[in-house]
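Take this structure first; my questions come after.
Heads up, one of the protein chains got dropped from this complex, but the rest are sitting where they should.
So, subunit A:
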Amino acid sequence: METIVEKSLEEQFEEKIANEIRIEPKDWMPEQYRKTLVRQISQHAHSEIVGMLPEGNWITRAPSLKRKAILLSKVQDEAGHGLYLYSAAETLGTSRDQMINDLHSGKAKYSSIFNYPTLSWADIGAIGWLVDGAAIMNQVPLCRTSYGPYARAMVRVCKEESFHQRQGFEIMMSLCNGAPAQKQMAQEAFNRWWWPTLMMFGPKDEESPNTEQSMRWKIKRFTNDELRQRFVDMMVPQAEFLGLTVPDKDLKWNEAKNGYDFGDVDWEEFWNVVKGNGPCNKDRINARVKAHEEGAWVREAALAHAQKRAQREAADQAK
């Protein structure tokens, strides 16, 4: 009996997916679909929050008041994205506390790109231009992802991401049109960020175990390699426009495929950073854990005060 009911629920679910009808929190969904989403959305939320650290690193040193204000508002946006995404993940029945614990324990991942350091002001330009650029590539298709709250969160996120990329490009522009020392700063940052950015699209398709199911469920819309190719095709002309050299000796226009051929990503480095051996993995998690632990008394105080207040109000009403 029960299996028949299950099956029909599953059929209904599959039908919705096939007909591009959004899945909503109260709808039945396969446990694996729920798990995949919680993993992906929380990972995405964590990336927004951890991503505040490398960029926040330059707010106090921004070279002009205008740049300072823009960077502050950009990093503030990322915090907002983290909030929307944690809320979206919470609709699947996992609390923000639980997700944060998983981040701190190392169980949950975040985008490896943020395990690289920001060493000069040009890194802020490179991050906005390349990293937010890659994020847009990854995220625009997610505005049509099958899970409703995730898709809606992504619509809000994507609106702000284009401003992030623009400000990054503008920083790179000013540097590339500036003094030789500035141009050199830009090239040096570009050299460091180019390959890690290509890694943001994830492992090669044949080594990406989750891709196929995620595509079937329309959580994902394009494969990792498809997105990586698009990104390279979009960024190479922009780099040329800036007068920057792409640090890839194998980069070549391929007329037949109407795209660029490019060198192989250093997958050993990729897996190393994923496993926790990137230059900043420890610093990033330590910073998050420290903020969380040092904030415990603040959260407790806020809770205690809210409870006292509720008690007083209840007592007043009883009078």
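Methods note: a contact is a pair of C-beta atoms (placed from the backbone, for glycine too) under 8 Å apart; a residue touches a chain by one contact, two chains touch by 3 or more; residues count from 1.
By our rule, contacts and distances are computed from a predicted model.
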(request) Using the UniProt record as the reference, specify the protein name of the hidden chain from among "FeoA domain protein", "Sarcosine oxidase subunit delta family protein", "Tungstate transport system ATP-binding protein" or "Phenylacetate-CoA oxygenase subunit PaaI". (result) "Phenylacetate-CoA oxygenase subunit PaaI"
(request) Decide which residue listed in A:252, A:282 or A:299 touches the omitted chain of the complex. (result) A:299
(message) Counting contacts across the full complex, list the positions on subunit A that touch the omitted chain.
(response) 49, 52-53, 56, 59-69, 72-73, 75-76, 79-80, 82-83, 86, 121, 171, 174-175, 178-179, 181-182, 287, 290-292, 294-302, 304-305, 308
